[in-house]
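Reading through the structure tokens given below for one structure.
The other protein chains are all here in position, but one chain of the complex has been omitted.
Right after this comes chain A.
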Amino acid sequence: MAQDSVDLSCDYQFWMQKLSVWDQASTLETQQDTCLHVAQFQEFLRKMYEALKEMDSNTVIERFPTIGQLLAKACWNPFILAYDESQKILIWCLCCLINKEPQNSGQSKLNSWIQGVLSHILSALRFDKEVALFTQGLGYAPIDYYPGLLKNMVLSLASELRENHLNGFNTQRRMAPERVASLSRVCVPLITLTDVDPLVEALLICHGREPQEILQPEFFEAVNEAILLKKISLPMSAVVCLWLRHLPSLEKAMLHLFEKLISSERNCLRRIECFIKDSSLPQAACHPAIFRVVDEMFRCALLETDGALEIIATIQVFTQCFVEALEKASKQLRFALKTYFPYTSPSLAMVLLQDPQDIPRGHWLQTLKHISELLREAVEDQTHGSCGGPFESWFLFIHFGGWAEMVAEQLLMSAAEPPTALLWLLAFYYGPRDGRQQRAQTMMAYVMATCRHGDLQPCGQRRSPVPTEVARDETLPAHSPAKRRPFFPKVI
């Protein structure tokens, strides 16, 4: 407790200074600085309130003699008033200062002064005198018309931005970049106020003809934060624009997803799918630039964790969601496959992108052999360094969990001698780094194992596998990556 109050005093000094510098936040620098600190200031206010509510009015004044000044300065800064719940917390703090029974004129004056500040927060900020007179004359109070006024202003600004976007070359009606930048700054504290959504959307979607980015990074960060915390709801096109214009936001969105996956305790596939769909990333990834960044992050994660099965599972679920989103995306926005998968041959990518469910059972073997062929070609016949080598091929292949499953099912179902192509695929799936010899050995081991066990479990009983010993061979992982049921019999 004592440490808390020391911290509070330190913070107090810091914020008092800041507020004095910011004043009414009328310059670019003060606005930017305020935007950077609004969230922290709100936290400070909360702590302050927690401390103040325990004391009575006189104690408060003794403890923080300049508290009135601090609160008043905060109230005069519209950026602070506009942010999230700051105006509420400021009011609570002010209420702590009110004297229930003022004993002397000093206390009365304080009460009166507080009333003035409360009024300011709630009723002041009058602008055009004529507008005020007009509305009053009609018999309206501000509460009656402020929502409508805000709505009109927002819509008007949004349509101005859109016009600017479409008529960029018509210099007469162009919106000056400073004005657009200024609007983006103003939106930072207002991001969670739903009235402002059309303006935020317009700012994201419409960009003028300037070659460099006009919008403030604080704006992008604030929007991204609000999207990740579900405090704002924007159409997909606006979210895509955000991620395309501001790479850190996209990265943060991915990291947010990873965090959710890591922090939640047992992740079943359904949950993973939920998290992924929730993040809007699969839809956004229909845009190749976004897909590439996302894929790159998956690639890094995979390499860092040395092929962790959870990452592979996530990639597979993501790809599934992505393919679904791609199908739903409008025909006009179709990009060439090469833009999504630049390191592989288009034919391979196209084959892999098919939905395994769409292929009739009779054709499975054919399709799998084809895939095996293409992959083998990419892996074995290419020299290292070109097209990313075997890792890229493997990385591509593991995106699509359905194929490995199909291979396993095919192998398990048929009693006949397993085709080399399928064995190769499976061996490749589990051991991408194996040399040709090692892989050949693995394939042989499987053949031997199946011959030795004789009759394999028929399909219907696959759910209760024969308990076998776990292989010490590191090329055969102990359990399947994607589904809980093991589909590759354990081999001694």
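Here are a few things to note about the model shown:
Definition applied: a residue touches a chain if its C-beta (ideal position, glycine included) is under 8 Å from a C-beta of that chain, and two chains touch if they have at least 3 such contacts; residues count from 1.
Please note the rule applied: contacts and distances are computed from a predicted model.
Protein name for the hidden chain, per its UniProt entry and selected from "Ethylene receptor", "Phospholipid-transporting ATPase", "Proteasome subunit beta" or "Fanconi anemia group F protein": "Fanconi anemia group F protein". Only one residue from A:Cys10, A:Leu36 or A:Met153 touches the chain missing from this view: A:Met153. Although one chain is not drawn, the whole complex shows that of A:Gln32, A:Gln87, A:Asn267 or A:Gln441 it is A:Gln87 that touches it.
Only one of A:Tyr145, A:Tyr343 or A:Phe391 touches the absent chain when the whole complex is considered: A:Tyr145. The residue from A:Val6, A:Val131, A:Leu166 or A:Met448 that touches the chain not shown here is A:Val131.
Residues of chain A that touch the chain left out of view are 26, 31, 49, 53, 78-79, 81-82, 85, 87-88, 91-92, 95, 98-102, 108, 111-112, 115, 118-119, 121-125, 127-128, 130-131, 133-157, 179, 182-183, 185-186, 190, 193, 195-196.
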